[in-house]
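Got a structure for you, written out below as structure tokens; questions coming shortly.
As you look at this complex, bear in mind that one protein chain is not there, while each of the others sits in place.
Right, chain A next:
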Amino acid sequence: MEGGGGASYQRFPVVKVRETKDDYLKFELRGTDASVANALRRVMIAEVPTIAIDLVEIEVNSSVLNDEFIAHRLGLVPLTSDRAMSMRFSRDCDACDGDGQCEFCSVEFHLRAKCMTDQTLDVTSKDLISSDHTVVPVDFSDALADDSAEQKGITIVKLRRGQELRLRAIARKGIGKDHAKWSPAATVTFMYEPEIHINEDLVETLSLEEKQSWVESSPTKVFDINPNTEQVLVVDPEAYTYDEEVIKKAEAMGKPGLVEIYAKEDSFIFTVESTGAIKASQLVLNAIDVLKQKLDAVRLSEDTVEADDQFGELGAHMRGG
């Protein structure tokens, strides 16, 4: 249209945040198509960096679980990773030649626990002592209303009398593509916004009972009946799961076309839940950053292969893909 050469497909997506908590975010994304929405989703799951324990040196382990078992569990403990975007991948860290032990690319943890009593001792993520106060195991205590005085972390292992666990762990930056422990997203999903049109005239031909049974045919509560006017209303279009039960029901009642439901092809409702490593809102922003960097990399590396290297971190993203 405008511009010189080819047609421009530039669109101006709009984001509207509906609900936000530390680890939960619901927003609308309008004015773009499925590829962009999906790219955002994929990046959130797999390419937003976080910090997670990657190397465990066990000094003493007389617990019932074996070393690999504990190491695996430690890896899956989410760590606060607000620093992650600015941290280096240990594989391209110059300061330590990539062995991942320097302050620029790693965080050291210590865990010392020994059960001295007859009561079973739960070793939790709270027992992990970090060398960096910005990178600590995620604290869930305020997320759950403070019903108990002492909120426990994530259980790593249980010790009985005389058992001991002593270890040193190195946390590094990574992305979810390499291992799920680096994925900051617990849930990232989107849906097409449904557009529901009720054929009012046809609905009026139904009796109240019929309306009731039709409304109830939807497994989710999408429709309701106004108790006063006996009108069928769309209460919550987003509860609709595209199950077509209502359409089938309408057909079964001999009233095809009672309702028409479309999916709006250009608007999406995102639900993002974070593991706690970064805030859900930050997760989205980081994802957009990463996405942008990726696009930059594609744009800039058109000419030369060497261009890859100059992007450092980004090059790694692309090589990983």
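In this text, a contact is a pair of C-beta atoms (placed from the backbone, for glycine too) under 8 Å apart; a residue touches a chain by one contact, two chains touch by 3 or more; residues count from 1.
Note that contacts and distances are computed from a predicted model.
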Name per UniProt, for the chain absent here [options: "Eukaryotic translation initiation factor 3 subunit K", "Serine/threonine-protein phosphatase", "DNA replication complex GINS protein PSF2" or "DNA-directed RNA polymerase subunit beta"] = "DNA-directed RNA polymerase subunit beta"
Per the touch definition above, residue among A:15, A:96, A:154 or A:263 touching the missing chain = A:263
Contact with the hidden chain (one of A:34, A:95, A:252 or A:298) = A:34
Which of these, A:46, A:74 or A:278, touches the one chain of the complex that we don't see?
-> A:46
Quick one: which of A:49, A:137, A:153 or A:176 touches the chain that's been left out?
-> A:176
Per the touch rule stated above, chain A touches the missing chain via residues 34-35, 37-39, 41-42, 45-46, 58, 61, 64, 66-69, 72, 76, 176-177, 179-181, 183, 187-192, 219-220, 239, 241-243, 245, 263, 271, 273
